[in-house]
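Here the complex is missing a single protein chain, while all its other protein chains stay put.
Our next item is chain A:
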Amino acid sequence: MNCRSEALEVSVEGRQVDEAMLALLHTILLHRSTGKFHYKKEGTYSIGTVGTQDIDCDFIDFSFVRVSSDELDRAIRKAVGEFKDAMGNGTDGMGQISLEFYQKKKSRWPFSDECIPWEVWSIKVNVVNLANEQERQICREKVGEKLGEKVINIVEVINRHEYLPKMPTQSEVDNVFDTSLKDVQPYLYKINFQITDTLGTSVSTTMRRLIKDTLAL
């Protein structure tokens, strides 16, 4: 199985980084989250209900919809916050944040479980510095329009209905879904980011695992 890879690129002002990333990551996760599975006897299961919530951005003329799950929101915000901190505050720079959906494949001892990505979303971010308030105002609107286009791109990819992991049995559900959240069940995912300085060279790579991931023995 080949991993599907999609790339998005946005140029934002420093203070817009958080909201732009949240908007795109939440839009993707909205489509990659289901209700909680409740397995019954006879191999059947029922699925909980996913609620949604409108979020208005403060620094961008944009609104987006996210899953109504505070736990999920906190996890995403934490990752985006780390990305933003790594990018620096308001300085020019480039970075890339990637949202990777993967499946776990159990391996025998002493080998650890293998994580096999099946979809990777890479969001490249260019941070620009603006000179005055008029430019910032224009940037608010432009970035809002751009994010709208990105949402349309995301929806277009999602609705191609390409590979999705098979619905797992009860014993396999943790290999496909993140079952740690109380209210919703996203596919297993991890968020990584990479920062590039203004010269274009890669100066640091930071890996961040947001969910329980059996990595070490």
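Definition applied: a residue touches a chain if its C-beta (ideal position, glycine included) is under 8 Å from a C-beta of that chain, and two chains touch if they have at least 3 such contacts; residues count from 1.
Convention: contacts and distances are computed from a predicted model.
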Among "Ubiquitin-like-conjugating enzyme ATG10", "Nuclear pore complex protein Nup85", "Presenilin 2" or "Autophagy-related protein 13", the UniProt name of the subunit that does not appear here: "Autophagy-related protein 13"
Candidate in contact with the missing chain, chosen from A:R15, A:H31, A:K104 or A:K124: A:H31
Sole contact to the chain not displayed, among A:S5, A:S46 or A:N126: A:S46
Of A:S11, A:S68 or A:S122, the residue in touch with the unshown chain: A:S68
Chain A, residues in touch with the chain not shown (by the definition above): 27, 30-31, 34-36, 38, 46-65, 67-69, 132-134, 136-137, 140-141, 144, 148, 151-152, 154-156, 158-159, 161, 167, 182-184
